[in-house]
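Following this message is one structure expressed as structure tokens.
Here the complex is missing one protein chain, while the rest keep their positions.
Entry: subunit A
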Amino acid sequence: MACTRDKQQVINQYLDEEMTLLESKQFEEHLHSCPDCEKHVRELKKTTAIIQSASHFEAPKDFTAGVMDRLPKQSKTKRWQQ
């Protein structure tokens, strides 16, 4: 865990890239000297990397046809207008 509750917030700002360059530099200096915060940041980075590595599934092949079959039936007159 982060060394203090406040630092937990700072870690979120750091990971969300909501810091100025100076702030993030200062925080990185803190990370060098604080094993608790360093571990916390490392674990969070790893966690998001794992989640981002999840495969993207495609819809089944008959998906669109399945939707179109279930649409409310159109009257013939409406079809003719096109």
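Here is the rule we use: contacts are C-beta pairs under 8 Å (C-beta built on N, C-alpha and C of every residue); 3 or more make two chains touch, one makes a residue touch a chain; residues count from 1.
Following the convention adopted for this analysis, contacts and distances are computed from a predicted model.
Trainee: Given that one chain of this complex has been left out, which of "PadR family transcriptional regulator", "Molybdate transport system ATP-binding protein", "ABC transporter permease" or "RNA polymerase sigma factor SigW" is its protein name according to UniProt?
Mentor: "RNA polymerase sigma factor SigW"
Trainee: Take the complete complex as the reference. Which residues in subunit A touch the chain that isn't displayed?
Mentor: The list for subunit A reads 12, 16, 40, 43-44, 46-48, 50-60, 63-64, 66-68, 70-72, 74, 78, 81-82.
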